[in-house]
Every structure is written in structure tokens, then in C-alpha cells.
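Omission of a single protein chain aside, the complex is shown with its protein chains in their original locations.
For clarity, chains are labelled A and B in written order, and residue numbers in each chain start from 1.
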Amino acid sequence: MANVDIKDLSKHFGSLGVFDDINLHVDDNEFVSILGPSGCGKTTLLRIVAGIEDTTAGSVIVAGEESRKPRPDTALVFQNFRLLPWRTVEDNVAYGLRLRGRSKAEARSLAQPYVMMVGLAGREKKYPYQLSGGMQQRVGLARALAVQPDILLMDEPFGALDAQTRELMQDELLRIWSADRKTVMFVTHSIDEAIVLSDRVVVMQSDPGRIVEHIPVPFDRPRDAAAMRADPRFTTLRAEMWALLRQEPLSSDMTHRATGE
Amino acid sequence: MTRVTDRIRTPSRVSRPGGRRGRANQQQLLWWSGLLIVPVIWQLYSMVADSTLIVGPIEVAEAAVEMAVDGELLQAAGQSGLVFLTGIAAGTAVGLAIGILVGRFRTMDVMLDPYISALFATPLVAVVPILIVALGFGFGAKVVIVAMFAFFPVAINTAAGVRGIPREFDELARSFCSSELQAWRDILVPGALPYIVTGLRLAVGRSLIAVVVAEFSTAVTGLGFLILRYSRRFDMAESLVPVVLLMLTGFVFYTLLKRVEARLAPWILRTSE
Partner (left out) sequence: MRFGFAAFVLALWYFIALTLGGLFLAPPHVIVSRLGQSIASGEFMQYLGPTAFILAVGAGLGVAVGVPFGLLIGRIRPLYWVTEAPINIFYTTPLVALIPFLLVIVGFNYQSKIVIVFLFTVLPVVINTASGVRTVDHDLVELSRSFCAKEWTVWRDVIVPGSLPAIMTGLRIGLIHALVGAVLADFYAGASGFGYLIILYSNRFDITGALGPVFVLAAAGAAVAALLKTAQRRLSPWQGEQ
């Protein structure tokens, strides 16, 4: 069992409310994207599920247990990679394994398949500063996968990458995910990315942060991102999500500009 | 507390194309000749000077061989070395722990920082006679003195290094269910390591002073005692042998740790480019 159940969750920073009474269920083996403008609390929501942020009210139930702390069966991938600069690629990937009591050699050999999986074979001994942004995030992904979590939590993992690298990484993630179909919560502000990757897109709006729609993505797997983008259903989904995001009150001036064209 | 160093950093110059190798060779040549100038002038002066008290490096070397054969130099060096190593190990261990606590926890910082900073600027040698009265003339007293000298630069630099580690690594550690001690091992110590080595290098210099002061003050064992004994008898060559040995020790440690500092953190050098 690897599902996430978010019940009546509220989060306030002091008097500043981020969101109130969020309810969301993520099923076993489901890939769910949380799509929303900045400030809607999507990252905060993920951080609460990851157990590195407190809640104000409500509960998060992961795999049937109420959860407030980081758990060994979830793993988080950060937007800014957060690789340890003093560790090589393989030792960064082995980080989580070392924390679970493996010896250095053991952790390295257990990490090796994941280094290969993200396409970094031959770069085991490089330091993060010797890698491009895309390669650094491959390390971040491998580090999370190496602890064999049941649930993968991804916080705008490709947000810091350039457009081309981003699409390559999406393909890569599709390929890796199709191997064992873990439960994934994927936070993004890119509509395309959400459609290409997910089974279901949860659209949020801000002020106050709330979930406005659940949109299933009806493409079969395994998927081909390029073919998907050419598909008319993709365009329809895209337009539907755009319309939802446009109702966003804070980005109203952007909407005017968009409609004026 | 910010990092303390004994000097500001000289950035490596951007070398201009052409003649780079030639200049490096020239620098090497100058450096080595500088190294040789001191003993040469010293020797010449000792030969010109009209005094038996002024001995040259050759006489000192002869005395060193004699004392080495005799075994007394080795014995004294062993005694001093043991005090030095034990003291610096103890001082570094405590300094590391306190430094990490101060660098990591705001409360510790607020409470301890004023005392550590003030004591670092204090001429600690002034306390040595008091400590000897309190703790006696033995091995333990000397180790305490050396540890006290080594403690401050290590603690201050460790704290500064730990403070410089981005907080976001904390979240990374927590998200992987890392324990506090594992975070020390994986993040705080390696992250602060370049600073810690600088602290250690300063600690070596201060500890050598501490060893000599402690041995002068107790005057029963070690290289310090040898210096005192021979200089009181006006055997200048013999009294300079331990001095030269201490000089070499200081210089070797300094050069080695300087190298380690430079090599330790390639990622820091790269990101500042």
C-alpha cells in the first residue's frame, strides 16, 4: 500500500494563511501532478506530505498511517537539487543508503544501478560542480530512487533547468517510472509537463490556496512525449487547464494581455 | 565569530599567456635561494663574530648528531611530541564539538560566543603559571595547557564553517530521516572541513608555543627543558638543536596543512570562479 490521503489540511504562517481544508487522495501507483501558480501552496503541500513542514490543522495519512515526520518509505526530490558539494556522484546517490546503516562500499554498490538508470554511468567519481544542471538533477533523482521509496515526492524538480533539458528529463522520468510505477506526487507550474507525465492533474489556485479541479489524463502508457504533444487531445487538455489557471485573480493582468493578442 | 586566519588570502593571479613556465621556474629558484640564504649568512656571521656564544649552523649540526647518538635528543623529542600530540588532539576534539554546537544552535552561539571570542584575544600564556600551581608539574598539566591553546582557533573556525553551510542541507538530511549525529558526520563536518583545517593549522602553531612554555615553566622534561639546561651552561650549539627541531616541526606542519587546505575543497574554488 502506497497511497496518500490528505484530510482537511490547513497551513498558516503566523497570520498568513497558505491554504485551508485541502482534501486530496493519491492512489497506489498513481502519478499525480499538482499544477498551480506560484503562491498557491503546492510546494508547501508537498513539504507537509514529506514531513519537513508542520501542519496547522488536518492530517496527512501515508500508507494508512498518520504522518508528521519524514518517513523511510517516501523520498523527496528538490527543485534546487541539493547535492552535497563535497561528495562524488556515487556518494551522493548513496547518501540515503548510508543513512540506513549500509557501509560505504555496500551503499556504493547498491547505488550503482541507479547511477546507470539515470544515465550517469562513467561519471561516478565526478563532483557536482563538474556536472550540468540536468545531470545534477539526475543525481538528485537517483538519490531518491536508491532508497527504494514507495512514494516519490517531487518538488518542481525540473523547474531550474532550461527548456530543452527539461523535456529530455521528462522523457527520462517517463521511462524510469514505467519500470515500477511508484506512487508519485509531482509539483509543477508547467501545464505541458503535468500532462505529459501524469495520470491525473490536480489544479490549484491561489489566494486562498485551494484545489479547483481534478483532470484525468487519458493517454495510454508507455507514452511518447513527442507524439502526445502532437495529439489533438493534448491541445484540448492544455486549453482546459489554461482556462482554469486564467481564472486566477492575481494573474488577471496577465490574462488581459493574453486575451488582447 | 567569523573565520580567523593568520593572513588574508592571496588569490592566485591570472597568469598571462607566455612565459608562465619560465616564471614559475624563476620563482622556485628564488624561493630555494631564499631558504638557503639564512643558514649561509648565519654561518658567515658566526665565523666573523668574535664570540664563542655565536655558533654557526655547522656547529649546531655537529651538536645535533652528538645529541642524537647520545639518545637524549630523541628522548626529549619523544616527551615533547607526546605532550604536543595528546594536547592538540584533546583541544581539537573539544574545539570541534563546541564549534559545531555554537555554529549549529543559535542559543549556544548567543551564550558562548562572547566568551570564546574574548578568550581568543587573551594572552593565554599569562595563565600558564597559575595552571602549573593548580595542576602540578606532570604530563597532565602540560596536556591541559596545550589543549587550551589548541582549542580556540579550532572552535572559532569550526563555528564559522558550520554557520556557512546552507540551511537547506538540513532539510535534505531530515527528508532522508537522518539523525542529528549523522547530519554532523555527513553535512556539518565535511561542509566546514576547509575552515576546520585552517583552525588546525593555527592550533599547531599555538600548541608548539604552549609545549615550550609549559616545559620552560616546569623545567623537568622535553625539548624546552633541553634548551633551558644548555643555554644556562652557555652551550649554545646544544641549546639551538631543539630550537631548530621545533622550527622544522612548525614549518613542516604549516606547509602540509596549507597544502591540504588548498586541495581539500575543489568545489569551493570552482564555485567562486
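To be clear about the criterion, a residue touches a chain if its C-beta (ideal position, glycine included) is under 8 Å from a C-beta of that chain, and two chains touch if they have at least 3 such contacts.
Only a predicted model underlies this, so the values are computations on that prediction, with no experimental measurement involved.
Note that the absent chain touches B when the full complex is taken as a whole. Among B:L44, B:M111, B:V220 or B:A262, only B:M111 touches the chain left out of the display.
Across B:I145, B:A173 or B:L240, the residue that sits in touch with the chain not pictured is B:L240. The chain that is not drawn here is touched, among residues B:V189, B:L228 or B:V260, by B:L228. Where chain B meets the missing chain, the touching residues are 2, 6-11, 13, 26-27, 30-35, 37-38, 53-54, 107, 110-112, 114-115, 117-119, 121-127, 129-135, 205, 208-209, 211-213, 216-217, 223-224, 227-228, 231-232, 234, 236, 239-240, 242-243, 246-247, 250-251, 253-255.
Here, only the chains that are shown with their structure count from here on.
Centre-to-centre spacing of chain A and chain B amounts to 49 Å, using the average Cα coordinate of each chain. For chain B in complex with chain A, the residues that touch the partner chain are 168-169, 171-172, 174-179, 182, 186-187, 190-191, 193, 265-268, 270-271.
Note for the complex: chain A touches chain B at residues 50-52, 69-72, 75-76, 78, 80, 82, 84-87, 95-96, 98-99, 127-130, 147.
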